[in-house]
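Removed from the display is one protein chain of the complex; every other protein chain stays in position.
Moving on to chain A:
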């Protein structure tokens, strides 16, 4: 394992120290328990939008803390959900009197820890709602399993709901909007090379030179299927077709297309894949009205990408375009 670290046990705190210095104008970092909050928190009478999850997915979530997006992020250990203490501290620090909306990616650990935190916050008289994101079409959804993972759709949901909260939409409105976005966003990813969790020291799986994993999540876990690598022209449809078939998306739909890098894939390849995806969508009569390209929800240094499609209407377009000022997304401010 080669990484720019000192000690696997302190990577998250060590990275937070750098982040705090790099973005002192946007965020404050609290270390025990670890919470990243926007500098001007709590914002009076604004719904606090709080998220969090394992570290290793940067810029998700701390890179999205700031005006127009998240009020706080709770970074867990690498690939491990944060603890209830962290989430509770985040809610306490950011509650401006209008309650808090927790955005939770659908993983057993995240759901259980956020659920416990929500109970603790409610016991303190803070109104808390939770919305679970589960947009990964690679996982078969079923009542009897843990269900789908939350992946790329989380980034879009945090931006859109963050914009609404900034405009003064109340807790009911923010919750309803979050459920709407979660209901019409779908994603799928692939990996060309695995990643190494610092404390594990070894790659999470091994792939031959001519193999790739289809249907991976963001935690270095193997995917549903190992297949031979192939040219981008047939690789992009392998992600896009299951997404389109799932919601389903069809001719006449307007969408936001998010082409995401997993951490180790250069923008050169991401733009190439994005171009193919746009062409395929145009062929199907689907209009791409907004796009996001880059590594925004990553899996350490994993080589690979994911595609996310969100069905848009005028409300969502407007909220997507609304000003945002965070470490990783910044426009209009």
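We adopt the following convention: a contact is a pair of C-beta atoms (placed from the backbone, for glycine too) under 8 Å apart; a residue touches a chain by one contact, two chains touch by 3 or more; residues count from 1.
Operating definition for what follows: contacts and distances are computed from a predicted model.
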Looking only at the UniProt record of the hidden chain, which name from "Branched-chain amino acid ABC transporter permease", "Xanthine dehydrogenase YagR molybdenum-binding subunit", "Dihydroxyacetone kinase-like protein" or "Acetolactate synthase small subunit" is the right one?
"Dihydroxyacetone kinase-like protein"
Taking the full complex into account, find the residue in A:149, A:180, A:274 or A:311 that is in contact with the omitted chain.
A:149
Touching the absent chain in the whole complex: find that residue among A:45, A:167, A:199 or A:230.
A:199
Looking at A:51, A:83 or A:130, which makes contact with the chain not pictured?
A:83
Where A:28, A:127, A:170 or A:221 are the choices, the one touching the absent chain is A:221
Missing-chain contacts mapped onto chain A:
33, 54, 76-85, 107-109, 112-113, 115-116, 138-140, 144-146, 149, 197, 199-200, 202, 204-205, 217, 219-222, 224
